[in-house]
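Here the complex is missing a single protein chain, while all its other protein chains stay put.
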Amino acid sequence: MVADIIHSVISAAVPMIFAALGGTFTHLVGKLNIALEGMMLTSSFVAIYVADKTSNLFLSLIACFGACSVYAVLLIIAIKLKANIFVAGLAINLFSSGLTSFLMAHLFGSKGTIVSQNAPILNKIELPVLSHIPFLEKILSGYNILEYTAFVLIFVCYVLINKTVIGYKIRAVGKDMNTARNLGIDVDKMTITSFLLSGIFSALSGAVLSLPMRSFVTGMSNNRGWIALVAVIIGGERIFVVVLFCLIFGLFTFLSNFLQLISKIPVELLMTIPYIFTVLMMVLYAYSTRKKAG
Amino acid sequence: MATKVENCVEMKEIYKTFLLNQTKALKGANLCVKKGAIHTLLGENGAGKTTLMRILCGLEKMDSGRIFVNGRHVIIRNQHDALNHGIAMVHQNLSLIEDFTALENIVLQRTPLKFGVFVDLDQARKKIERLMENSGIFVDLDRKVAGLSVAERQKVEILRVLYLEAEILIFDEPTSYLNEIESDQFLRTIRKLRDSGKTVIFITHNAQDALSVSDQITVLRNGTTVYSSEDNNPSLAELTKMMAGETQIFRRQNVHESGKNLISIENVVLREKKRVIGPVSFQIREGEILGIAGFDSSGAVELMEILAGTRRPSDGKIIFLKKDITFQSISERRKIGIGYIPQKKIQVGLSTKLSVAYNLIVNNYKKFSRAGWLNHRKIEEWSNQLAREYEIKISSVWQPADTLSGGNMHRVVIVRELKSKPKLLIACNPTAGLDMKSTDFVHRSFLELCNQGSSILIYSNDLDEILKICDRILVMSKGRLVREFKNTYTLTKDRLIEAMLVHESKPALA
Partner (left out) sequence: MFMKVNRRWLKVFLFTLVVAFICGSVIILTTSKNPLTAIRWFCLGPVSNTYFLGNMLSGSIPLVLTGLAAVIAFSAGTFNLGLEGQLYFATFCATIVALHLEGLVRSFSIPLILFVAFIVGGLAAAFSGVLKILFRVDELLSSFLIGQALIYIADYFLNGPFRDPFAGLSASKYISGSMMFSKILPPSDLHSGVFVAIAISVVVYFVLRFSNLGYQIKVTGSNHDFAHYGGIKVHWVWLVALFLSGGMAGLGGTIDVLGVHGRMMKGFSFGYGFNGIAVALIARNNPISVIPSALLFSYLEVGAQVSSIMADVTPEVSKIVQATIFYLITAESLADFLIGKKVAAHGR
């Protein structure tokens, strides 16, 4: 039972983990990627659309990367033109919600849900190594390929940020852009890199929402992108803290879903749980850092 | 190299106009630097020294002119080109990333790699340790820059350019934020650099420093080279005259000894994570100019902030005109007559996007309002009058503050604080970065304010400034007041410095 719950929590957290990893990269260059939400939403639609047409997971992911890269480029252009990055991000979120409902209506003639019969089925993969360890087997095994990818990418990101020259330069740009530029670091290149990386991770976060269910629902991302942003702000460059917070938010999401099944508390009130706890987290975090600072 | 090259850098007929405000920064400047020498580039603020050097470093593009390095005509398009010719600038407080360690900062520009992608800090550390041995410049490589003093940061900067294998090192106003001892140490450091075969170009507006250290001096004025020395040594007076023309130096005449008590600071303590400032107690009398001398690390700036109200003390009392103001906000303090010129004049003392007029009325906008509405006509009249009176060069009082030159922005801050006729004016480094004429103007205004019965508390890195205008001087060291001096003609800088060092545990001249 406990193991099953942990398993569900992790699954619920994976889309947010992807999004938060994406958000971390732009946060490192000192820009908050408000567009995570929109990238996620568009990507989850594109994933289903291409998967439905081609029945190919790989092509579907490529299409998601493409879509999110377009958004990333739009953000980069906004930065280049010295526009307000928050506002550009908001525009992309609005665009994304408009675009997905437009395309749903136009391509599928539907307003609420599309279910794809042709999309590839993502099987749950059991890890043979763990098959004999009773508790861990339930927690760490039996995820789909995208979820395993998330686990691997957490470590890849850690190394990328802390050990490689790109991570080093990206951090330098984020900590002090003018100085980094004075030192001859190509600030634009680092910004572009981080936004493209952010796009790729957001694409994955969208895909992992819709592909396993083989369906897309209006507003599917359901503000996960925003909550991921909070994780990013709280965690900063400490990847594992970011992931930890995503897991905690995953727990709240799970709780809110779970209580809908077993209790008579109205759905609407349960839906407020993740938001209220997220705000609470922000307050607690802010309070603790303030205390530390004296 | 077969032939011996005498001049390692020559800049000929350099012209530069800034597009933004169409100012002609350089009008045919020339420079000729001997190899292995310390060459001082002397001039007032706005003479074009920094621009000339930024061109040499590839940070700025010139309109016309030619540059020769080691006798060969070169084109320098960016910093990278400059570095290829061995030229690098040691920036002033601008080019270190606070949150990185000294080591990370030094290697940022040229990072040694492992397997092509991973940063190899161990290899870099070995190389830098060797450099430290050779140059005699030592810093703790693993400390974050945020925790380093200005002088230590400068060493990090020097190590960086050495690490980049620069042969010609340019220092932009390196001593302006250093105290006397640190300056001394710094001058020794650049001599060491010269002796190890490097060429040093040293930008300053301090003629004294120029004379004490340099082998060659070039003086710039208004974007042209007005003097360039070979061997004949000019005198201080000659240099000063070449830089500026007429200046007046005056020293405070009347020393206030009587006068009522204006403000008493009683056992004020500030406890921070790593250090404690205080307890500090002192008084300021009406009509008095009190100076505080100390290093930046002495806690003097924090003390000023506590008095002005931007920082809360952990303990102690502040009594102003017999009223306890310890817990009053800055706005309440402003109301009862405390003015404040902050350390960061442009970042905190101004809002650069707002108009000059709006900047000028921030502490007294309520004077122009009736029933909650501002009278813009009156604001305009008043601001115009101030601008005329204090020679702030503007075309309209509604132009944004960031269209002004640095010196004029500075004036806006000072004029605003003076015009509110405070009973007590708190000033942090009021003239740092100003040229002689403007400094002179500030000092005169201070004296005038005092003659009307107000008091002034000044903290300054420039001990000459303190000796020039203060009646009484307190010396702070490591968070405590250590000495009090009456400013008579017998008081000298040495005695102040001696007191500043009382609690400095580190040997002063390492």
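Should a chain be cited, it is by its letter among A and B, assigned in written order, with residues numbered from 1 in that chain.
The working rule: a residue touches a chain if its C-beta (ideal position, glycine included) is under 8 Å from a C-beta of that chain, and two chains touch if they have at least 3 such contacts.
Worth saying up front: this structure is predicted, and the values here are computed from it rather than measured.
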item	value
Contacts of the hidden chain among displayed chains	A, B
Which residue of A:Y148, A:F258 or A:Y275 touches the chain not shown here	A:Y275
Full-complex contact with the absent chain, from A:L90, A:L130 or A:I166	A:L90
Options A:T54, A:S101, A:T193 or A:S215, residue touching the unrepresented chain	A:S101
Touching residues on subunit B - with respect to the absent chain	310, 329-331, 333-335, 340, 342, 347-358, 362-363, 365-366, 369, 372-374, 376, 398-401, 403
Absent chain, residues of subunit A that touch it	74, 77-78, 81-84, 86-88, 90-99, 101-102, 105-106, 223, 226-227, 229-230, 233, 266, 268-269, 271-272, 275-276, 278-279, 282-283, 286-287, 290
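Basically, only the chains that are shown with their structure count from here on.
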item	value
Centroid distance [mean C-alpha coordinates] between subunit B and subunit A, Å	46
Of subunit B, residues touching subunit A in the complex	59, 78-80, 91, 94-100, 104, 108-109, 111, 113, 117-119, 271-273
Subunit A residues within the subunit B interface of the complex	163-166, 168-169, 171-172, 175-176, 178-180, 182-185, 293-294
